[in-house]
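Apart from one protein chain that is not included, each protein chain of the complex appears where it belongs.
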C-alpha cells in the first residue's frame, strides 16, 4: 500500500533541515532549483517574444519533484525523462550551453540539431536518455538499463520519470511488472502535476492516488509532496539505495501542479483559478526551500544575490553560446542514421552559419 | 482488495446445489460442460491421427471457468475470447457444425475458411468476437462494446476473457483503467491456468494473485476456483448483474490448470507431474459437477447415458457436416476485404469441392 | 461532467461555419471541423473520442466548441492509451456506432498500431462485420516539430490490408472526403496535414451532402509535358513548381491522389499517357514510401507511354530532423521539383 506523505516523512531521519545533506549539498540543491526556475521563466519569455523557435514545455512548479528525484542520483545512475522533465536533466548535469544550442537547432546541441527543445539527453555525459515524445516509451528502456546493472552486479540504478497521464498507457504497466518480476534496480517516478495536457487526473486514472498502484506489482509505493523538495529527495534517496542494494523497484508519486500551460501556446484556461493560486502562493517548491535555508541560516541574502547573479550570467552565456553555434549543414542530413558512416564518431561540419 | 474463494462463496445465496439455478439450467450447464470436454478430447484425437489440419489449443481442465462465466451471460451480452476459450464460445452458443467447418477450412465455417481453429466467433448470432491471436487485443474492443451499451442505456454487458500471461501486456492495463474511469459494463475474466505456454505465473506476474490487481483500478476483484463451476458462475452472475445495473466493471480470476500442452504439438514436460495429477484427479470441473448433480439427484445414470449419446451424435454430425462442406473457391480470396463488393452480404460460391 | 463544459476554453457550441472568413472561405482546419460537426448533427451514431478533444477542443482546436454542443458523451476525452482508443472505437462500431477517433498527432498512431493493423483492419475480411471507424490526426512536416510530431504514416497503413487511407490537400477535398469516410462502413485512416491546416483557404459547396468519393484522384492543374503525381502538402509545392515551369514553357500536370488506398490508378495512367513523363512526388520518405507504389504501378502499367524513367522525388530515409537547415534539406522543395522535371524533360 502507498504510504502517505506524513507516514513517509516520519521514516526519514530528519537532519537540521530534514534529510542528511551537507551544507554544500543543500546549497547545490538550492542552486539547481533556482537555475531551473530561472531557465524556465526566461525561456518562456524568449518564446513569447518570438525569439525562441519550436515548443517549450514548462516544468514550473514541479522543480521540487524534478530536482528532488534527480538530486538523489549518482553520476553513473541513469535517468529517463519525458518532455516535461528538463529540470531533472539539468539537475543531473546537462550543460546550459548545449541545452540552449539544442533549443535553437544548432550543431552544438546534444542532438546536433536533429531534435529540438526538451527532446534532449546526454547519454555519454550526464547519463540521461534523449527524450522521445511517445509516452511513456522510455519506461521499458529503463528496465533494460537496470537489467544491465543487475547482471554486472553494479550498484547503479535507472530512474524513469513520467507524468500522471502517461501512467494510463500500457507501457507503464508492462515496465512496472517486468521490473517487479526481476527485482530490477529502477526507481519509477510519476510527476503528478494533476493535468495531462487539458485532462484532469479523474479522467486518466480510476483510483485516488497513483502510488497505490504499486501494490499491483508488489513493490513499495510512496506519495510525496512535490512542494517539499527534501521530502521528495528523501523518498528518492531511499528508493535509490534500496534498488542499488538489490531491493528492487519503488514507485514514487510526487504531487504538484503544472503552473503553466501544457506547452507555450496553451493558456490552460481549464485549470481552475483557485487551484493555481493556491499552488503558486503556498506550494512554490523553490521559494519554500530558499526560505527554509534562510531561516535555518544556511544561506544569507548576500549569498542569494550572488546565486541569482551567477544564474543570470550562466543563462546569458548559454544564450550567447547558442546564438553563435552554427546550424547543421544540409549535406549532413543523411549522415549518422547508422554507425557505419562514422558521422557520430567524428566532428560534424561547422560551416552551417548562424542564419537559417 | 480481492476476495478469497471462501469469502466469496459465503456471499452467494447457495441453492440446493449452490447458486439459484433451475433444474433445467443445471442440466443445461452439465450438457455444456460435457460437450466442451468431449469436443476437446475428440478434436485432439483427430489431430493426433493427422485428420485435423492446423492447430488446436486445448481448454481441458478449464471448463469450469469457461462454461461458468459464459453461462452467466444473456444472449445479447457479448463475449470476447482468446485462442484458449472455445469452451466459453460453445457455451455462449456457437454451432458445432460451423465450428468444425471452420477447423477444416470450409466455407460453412464462421470465417468462410479465412481463419482457422479457435480464431473463431459469431457476432451476428452468439454475439462472440472472432478471436485474434495477439494478446489481449480484444480487451480494449470490449470497452467499446460496453460503451455502446452504456450510451444507449441498455442493460447489456460485455465480457472479455484472457489468460494469466496476457495480463502482463499493456493492453490489459489500458482496458481495465478505461473501463473503471467510465464505469463501463464489462466483466473482465482471467483464465488463470497457471501457465502461459511454458511460462509459469511467477515469471509473468509479480503478485500472488491477479485478482488483487483489481484494487489498482478501484474495481471489485474476485478469485474463484475454476474446478467449481457453480462458484465461477455465481461470481460471473454477480458481476454481470452489477455491470448491467451501472455498477461498473469487475475482475474475476478463475484458477485452474491447463491439462494439455499449449497447443497440440506441445507435450508440456515443463508442467510438474504432481501438479497435473492433483488437478486431473481432484480438480476436474466436469466430473465434479456431474457427481454433484448425481448426488443431489438432479440427474441419474440413465440421463447421463442419454446425454453422452446426444453429445457423441452431435459431434459426429458436426464432423460429417464439416467434411461435406466445400472449400472456398480460390477466386474469392480477394473478396470481402471491404464492404464495398458485397461479398459478405451475399452467399459465397459453393463450387470449391471437398478436396483441397 | 458540468465542470468539463464550464472549462470549455472557447467555441461555446458555435458552429465551425461561423469561423469562415468574411468572403466565406474556410481553412482546411475549419473545413474538417465542419465535416465533423455536420455529420454529428446528421447522424447521432457518430461520436468523437480522443485526447483533449473535449473542453480543450483538441491540440489543434479542430473540435473547439463541440463538447458544448454535443456533450461529453459524444466528445469523449480519453486517457493516453492509443491501443485502447482504437479498440474502443472498434467495439463501439461493432455495436452500431460510428466513432471518429482523433490522434493528437498522427505520430501517435504507431502507439495504437496493433489494434489498427491487426484487429481493426483485418476484421471485416475475417467476419463480414462492418466497421465504420475513422482514425484521424495531423500528419506531416515542414513546421519545425522534429521526428515525433511530423511523420507521414500513410505508407504503413496503406500497406495494411483493410484500411482506406486518405490524405487530402485542400479544404474542399478534406471536408468532402471526411464526410465520405464517416459515412463509409469500413475503417478509414484520415491523415490531415498540419502544415495545410491554417495556410490554405477556399470556398466550400454549401450542400451538407457534398461528398468527395474515396479512391478518386483529381487533376489539380492540367498540363501536357509531364505529370507530377503527388498528394498532401506536396500538392501545393507541385502547383508552385508548375507555375515556375510554365513561365519557362514547360506544361506540368499536377495529379492529386487524395486517396492512397485504394489508389486511383486510372486517373494517374490517363495523365501519364498524355504526358509520357512522370514525376512521383511524396512527403513520405523514399524507401517504400507512397512514391514507390505509384512509381512501380506506372512503370508496369504505363510502360508503353513512358519517354523517360518514372522518377521519384521524396525525402531521404531518415527521421524528420528539427533544425531548419536540416528539415529544408529533408523535404522536397520547389527547386528540387523543377530540377527533377528538367532532368525528365532532357530525356
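A, B and C are the chain letters, set down in written order, and residue numbers restart from 1 in every chain.
Following the convention adopted for this analysis, a contact is a pair of C-beta atoms (placed from the backbone, for glycine too) under 8 Å apart; a residue touches a chain by one contact, two chains touch by 3 or more.
Computed from a predicted structure; not experimentally measured.
Q: Which of the chains on display does the removed chain touch in the whole complex?
A: Checking the complete complex, the chain left out touches A, B, C.
Q: Going by the contact rule already stated, which one of A:61, A:105 or A:121 would touch the omitted chain in the full complex?
A: In the complete complex, the chain left out is touched by residue A:121.
Q: For the chain not shown, which residue from B:56, B:299, B:322 or B:337 touches it across the whole complex?
A: B:337
Q: Looking at B:63, B:115, B:212 or B:253, which residue reaches the missing chain?
A: Within the whole complex, the residue contacting the unshown chain is B:115.
Q: For review purposes, identify every residue of chain B that touches the missing chain, sorted by number.
A: Counting over the whole complex, chain B touches the hidden chain at residues 53-55, 105-106, 111, 113-116, 119, 132-135, 165-166, 168-170, 196-199, 203-205, 267, 269-270, 327-334, 337, 352, 356.
Q: Against the chain that's been left off, what residues of chain A make contact? List them.
A: Those residues of chain A that touch the unshown chain are 78, 110-112, 114-115, 119, 121, 123-124, 129-130, 132, 134, 137-149, 151, 158, 170-171, 174-175, 177-178, 181, 336-340, 343-345.
Q: Since one chain has been left out of the picture, which residues of chain C touch it in the full complex?
A: For chain C, the residues touching the absent chain are 107, 110-111, 113-114, 117-118, 122, 125-126, 147-148, 155-156, 158-159, 161-162, 261, 263, 285, 287-293, 295-296, 298-301, 303, 308-312, 317-319.
By our rule, only the chains that are shown with their structure count from here on.
Q: Which one chain sits nearest the middle, judging by mean Cα positions?
A: C
Q: From the centre of chain A, which chain's CA centre is farthest?
A: B
Q: Hey, how far is the Cα centre of chain A from the one of chain B, in Å?
A: Here the centre of chain B sits 46 Å away from the centre of chain A.
Q: Could you give the separation in Å between the centres of chain A and chain C, each centre being the mean of its C-alpha atoms?
A: Centres of chain A and chain C (C-alpha means) sit 36 Å apart.
Q: Counting only Cα atoms for the centres, state how far chain B is from chain C in Å.
A: That gives a centre separation of 41 Å.
Q: Quick check on chain B: which residues sit in contact with 2+ other chains?
A: 170-171, 174, 177-178, 181
Q: For chain C, which residues are shared contacts with two or more other chains?
A: Residues 79, 81, 83-84.
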